[in-house]
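I'd like to ask you about the structure that follows.
In this view, the complex is presented without one of its protein chains, the others remaining in place.
A, B and C label the chains in the order they appear, each numbered from 1.
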Amino acid sequence: MPDIEGQLDTGLAPDELRARLALTWGTAGGIWGALTTVDHKIVGRRYIVTAFIFLGLGGLAAMAMRLQLSRPEANLISPDLYDQLFTMHGTTMMFLFAVPVMEAFAVYLVPLMVGTRNIAFPRLNAFSYWVYLFGGVMIWVAFALNIGADTGWFAYVPLSGPEFSPGKRVDFWAQMITFTEVSALAIAVEVIVTVFKQRAPGMSLDRIPLFVWAQLVTSFAVLLAMPAVMTGSTMLILDRLLGMHFFNPAEGGDALLWQHLFWFFGHPEVYIIFLPATGMVSEIIMVFSRRPAFGYLYLVLSIIAVGFLSFGLWVHHMFATGLPQLGSALFTASSALIAVPNGIQIFCWVATLWDGRPRFATPMLFAIGFIVTFVFGGLSGVMLASVPINTQVHDTYFVVAHFHYVLIGGSVFPLLGATYYWFPKFSGRLLSERLGQWHFALAFIGFNLTFFPMHLLGLGGMPRRVYTYPANSGWGDINLLVSGGALLFFVSFMLFGWNVIAALRREPDAPDNPWDAPGLEWAAASPPRPHNFDRIPLVASRHPLWSDRGGLLTVSGLSVDTREVLVTSLAEARPDLRETSPRSTIWPLISAIATTALFIGTIFTQWAVVWFAVPMTAVLIAWFWPKQAVDDT
Amino acid sequence: MSEPGPAADMSALPKYAFGSRMTTWWGSILLIVMESAALAYACGSYLYLALLNPDWPLSAPPPDLLWGNLMTVLMFASLVPATMAKKYAQREDKRKVQILLVVLCTMGTIACVIRGFEFGALNVRWDTNAYGSVVWFILVVHTTHIVADLIDTFFVTALFLTGHTSGKRFSAVEDDAVFVYFVLAAWLPVYGLIYWFPRVWSP
Amino acid sequence: MRALRAAIIAVVPLLLAGCDRHQSVILPAGPEAVTLANLFWSFLAVLMLIWVLVLLVLAVGLMRSRPIGDDPLALQPVAEQRYGRIVSALALATGVIVVGLSLVSYDAQARLFSPGDAGLTLKIVGHQWWWEIQYEDADPSRTFTTANELHLPVGVPITLKLTSSDVIHSFWVPSLMGKMDAITGRENQVQFTIEEPGTYRGQCAEFCGAQHAHMAIVVRAETPEDFSDWRTAQTAPAASPDTDGEKAGLEVFLSNPCVSCHAIRGTPAGGRTGPDLTHLASRSMLGAGTLPLTRGALAAWITDPQGTKPGVHMPLVMLRPADLHPLLDYLESLE
Partner (left out) sequence: MKRIAIVMVLALGISACEREDRETRPDPAVSGMEPKVTLSSIIPGGGSPPPPSGLAGQYEGNAYHVSQGKKYYTWFNCNGCHANGGGDSGPPLMDDTWIYGGDLEEIVSTIYEGRPNGMPSFRGKLTDEQIWQIAAFVRSLGNNVPSDAASGRNDDLNPHPPEGQLESQPPIDGGTAPPSGQMPQ
């Protein structure tokens, strides 16, 4: 069958090339365009904005809890509502904010950083966003209707099982897991294939930016860890809905099976959130120290090592469950050993800062704040790895303090730094540096005021997840301090929101590469055009924009009428194929709606699987069926 | 940034290929990795519960072997058309691929029927006890793979029978064959666990 | 390390001013808790030292003066090699330190958790949201059940067998020992010894539902003689009512739903789903540490349990107003 070749870009004048590519890759205007787009930048931007909205909601839940806890024996919030609040807080922050926002950055940035025109499987990408959105909206609507889960983000059975959690609250939670995991798994596949096969020619494995490495390892961790919690949550739903017995000790089941499945996912989950953040820190420290990140190979190997080791630690969440002592001790060692690759990363960053010429712009401030807080949290994590110490501080505010140090210090600070850093690329506008520094100062002080005293509360015996505490416990003053700190921290985020809104109201004025950064994403326009690059760059070094100051080498010979991406070989990125990339389509959205109907239906009846399987299949066939006379899917 | 002219011309590159050169192949492989992980967790849960309960398989007799054995035979048999389909797809032999796809569809449909009998031969209900829950769970997880593979095969067959046989479609046939291999590879541990483990296991 | 410990021990009680319950990890009252606290201090000293060193290096690195230049790619190979050696050495040091800490931890773990002389054995059953305590003895007449308040002799090894009647709870009295979960369908064991007589508070440490916050346990450590007296008193059936008020109170108890859930040994009341009230008045707290056991609190608890501890399984029992005081009289007589 003869292939219709279409117009090639060879020999086109720059202006015409740009115009024709923008037409081919562009997204139509209006609602239809918005619903059908498969542009990774638009989907990624939506992901980021949605995730930050969920951050706000989770933050509001936290503020409500801090209000209740600011004094002893307060009666502002009933225990029933408090339990829903802390469940929503944890669930939102982990499943609807932290993981998605990291993946959102990957969706937006990875194709730009590896120099391609769209992410691999862009329709799957659009689908994953819709599924994520619907899942997140579902769980919050459920909360608003008093069907909010109330058994914690860990949902331990038997408490979350059919006997002790009547109603549909936990079912909504378990299905929310399915939604978010489906979307996370989809993105993991896209990111891996994009990194493996769509890198610009010449970007061999040792030239991949560190952020991309981090996202690649994260995606593999997602691929292997998320199925564990999906298995668990499916079992939970089956126990609740069909009366099955996975977790019923009287019929041969076991409550700890849930904990094993949950933490086999749950601990890698922490690193799924943390590894992309290390990638962000590497990029920021490199750019603002004005030198290549020290120890590229050390850093890459550390990232991979952390990814592997993260699957060998889950039992340290279960030291108080009475597992065999020797087994527990081995997990002490493995948990402590992950300090080595993490330590190497820290040392490499410090070496980069030491040797470089640091510039203290806002992203850099957040990166430094990251080192200070993350090292602290990591070290208290070494304490938690010790079985005896763990039996004392497990499930107290000491642990709350610890994981907020590693999650906020270790992930949110880098994320905020990354937002300041890449905001000009996303929007064409720079965020205000003055507001940014205020934001950092308030966030850093507020964060430490909130979470440092929690260590003391934990040592003073205050358990987690209590909706109140006795007046004579002596915890009141510290809790008031914590609540005050939390308010300050919250205000810092409002300042950030104001900074973003104010910037978006200005005219776009950011140059393509405002920080003089070396990565390919800065070779694209700010914000990037629909096709990202007029011509696909030819990469000859690890820091292309630093080494090729005269301008990047590029390749030609791709179609301008059809969406084509350059597929390259895995290791050395030698050009291999010109694959077609899908156009805009409505089917991902319709599939996501069908999926949503199926998932929500199963909360109420097992037959929903049967009812909705048929429309699901039909929709998927419609999705994949070739639409054009010219085969271009 | 001023740009020097293009340094290399890509227009001679092909638009599709077979195997690991294609992005879709990698997509299928990663899907398989993910599904293998899920199946591994299900099987791990089975072993966990089996080690916990001294009287495994609790009160139930082990599943009857007939249908499980038939299924194993059928799976191995399906390797033949799958491998041939892969070979002829790489040669872009439309006629032979069409025939082999129809054969694969038929075998997949028979597999679904056998699977129905397998559920009947488990000798335990899903809500009888934890053993029943976990064997049903594993078998359903594997059934979703069979069904997904069957739908995919039907889809590709429909494409080939309606004239959508441009080059890239042959690559889809190859991906489908890879998925057939996976369904077999996933079946062997499941088969051993469900049918043979309760027969040979004594704590 | 000693100075650090002294400083924190001096500061924390200030911060925890008014805490009269000794529910603290760093105020140990027995050899096991001391081992735990010492392990904690050792880790803290080593790890804080590392943190301070990292921050110092970072600060120096950020502030030191450096040559001027603008090409980010102009690296000095000699310096790079030196950094490489330093980073490798530090990585090795990190490995040595964490392995060392793991060994120290394992040493403590082996001492703390290896089964020793059983001594006094108790069975503790977690309920939503109270603790059932069964004192076991080879002589059945010496076994009895109580709730939420644990009397233990000092200087004797104690073995607690933990399980749960509903969801997972976690038994934790920080001044005595680390926590251990009470899990449905399993039995866990924890052993410790108390050295100082006194009152030690603990509470459930695994989220167990609406009233997880109000599931405290009080440990009263006594001399073996006092403990023996207490135990003898507890094995006896309830005091029979003396005054008219107390007699009327027993009648109120028996003719109201109270009797369906609570047992009072020596009376027809034999309910088993709520705490045993045979010697209620010998305890110091009500509702698993929710209220102090005073006449006023008892009245509040009985007339409005759901206002005090929303979700608790103690239902709202509509007593006639005239019945309350006799009931209180009777319950207060249950020494």
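One rule holds for everything that comes next: contacts are C-beta pairs under 8 Å (C-beta built on N, C-alpha and C of every residue); 3 or more make two chains touch, one makes a residue touch a chain.
No experiment lies behind these values; they were computed from the predicted model shown.
K.L.:
From the list A:Gly30, A:Pro166 or A:Pro324, pick the residue that touches the absent chain.
P.N.:
Hidden-chain contact among the options goes to A:Pro166.
K.L.:
May I ask which residue of C:Gly95, C:Pro197 or C:Pro257 touches the chain that does not appear here?
P.N.:
Of the candidates C:Gly95, C:Pro197 or C:Pro257, C:Pro257 is in touch with the missing chain.
K.L.:
For the chain left out of this view, which of A:Arg117, A:His245, A:Arg563 or A:Arg583 touches it?
P.N.:
Checking the options A:Arg117, A:His245, A:Arg563 or A:Arg583, the one contacting the hidden chain is A:His245.
K.L.:
Based on the whole complex, identify which of C:Ala59, C:Val156, C:Ala236 or C:Leu316 touches the chain you can't see.
P.N.:
Touching the chain that is not displayed is residue C:Leu316.
K.L.:
If the hidden chain were put back, which residues of chain A would touch it?
P.N.:
So the residues of chain A touching the missing chain come out as 80, 141-142, 145-147, 158, 161-164, 166-169, 239-245, 247-251, 593, 604-605.
K.L.:
Name, in rising order, the residues on chain C that touch the hidden chain in the full complex.
P.N.:
166, 184-185, 210, 255-257, 259-261, 273, 304, 306-307, 310-312, 315-318, 320
The rule we apply is simple: only the chains that are shown with their structure count from here on.
K.L.:
Assign the assembly's chain-to-chain touch graph to one of these shapes: line, ring, star, complete, other.
P.N.:
The chain contacts form an open line.
K.L.:
Most central chain by CA mean?
P.N.:
Smallest centre-to-centre distance to the global C-alpha mean: chain A.
K.L.:
How many angstrom lie between the CA centroids of chain A and chain B, rounded to a whole number?
P.N.:
From the centre of chain A to the centre of chain B is 30 Å.
K.L.:
Roughly how far is chain B from chain C, going centre to centre by Cα mean, in whole Å?
P.N.:
51
K.L.:
Counting only residues that touch at least two other chains, what does the list for chain B look like?
P.N.:
In chain B, nothing touches at least two other chains.
K.L.:
Using the touch rule from the top of the page, what residues of chain A touch 2 or more other chains?
P.N.:
Answer for chain A, listing residues that touch two or more other chains: 254.
K.L.:
So in the complex, which bits of chain B are touching chain A?
P.N.:
Contacts found on chain B: 1-17, 20-23, 26-27, 30-31, 33-35, 37-38, 41-42, 45, 48-49, 52-53, 58, 126-134, 136-137, 151, 155, 159, 164-169.
K.L.:
Can you list the residues on chain A that touch chain B in the complex?
P.N.:
Residues of chain A touching chain B: 1, 3, 8, 10, 14, 120-121, 185, 188-189, 192-193, 196-198, 201, 223-224, 226-228, 230-232, 234-235, 238-239, 242-246, 248, 251-254, 257, 260-261, 264, 512-513, 523, 534-536, 538, 550-558, 566-567, 569-570, 575-580, 617, 620-621, 624-626, 631.
K.L.:
In their shared complex, at which residues does chain A touch chain C?
P.N.:
Per the touch definition, chain A meets chain C at residues 78-80, 83, 150-152, 156, 158-159, 163-164, 249-250, 254-256, 290-292, 294-295, 298, 320-322, 325, 328-329, 332-333, 336-337, 339-340, 343-344, 346-348, 350-351, 353-355, 357-358, 368, 371-372, 375-376, 379-380, 382-383, 385-396, 453, 456, 458-461, 463-470, 472-475, 477-478, 516, 518, 543, 546-547.
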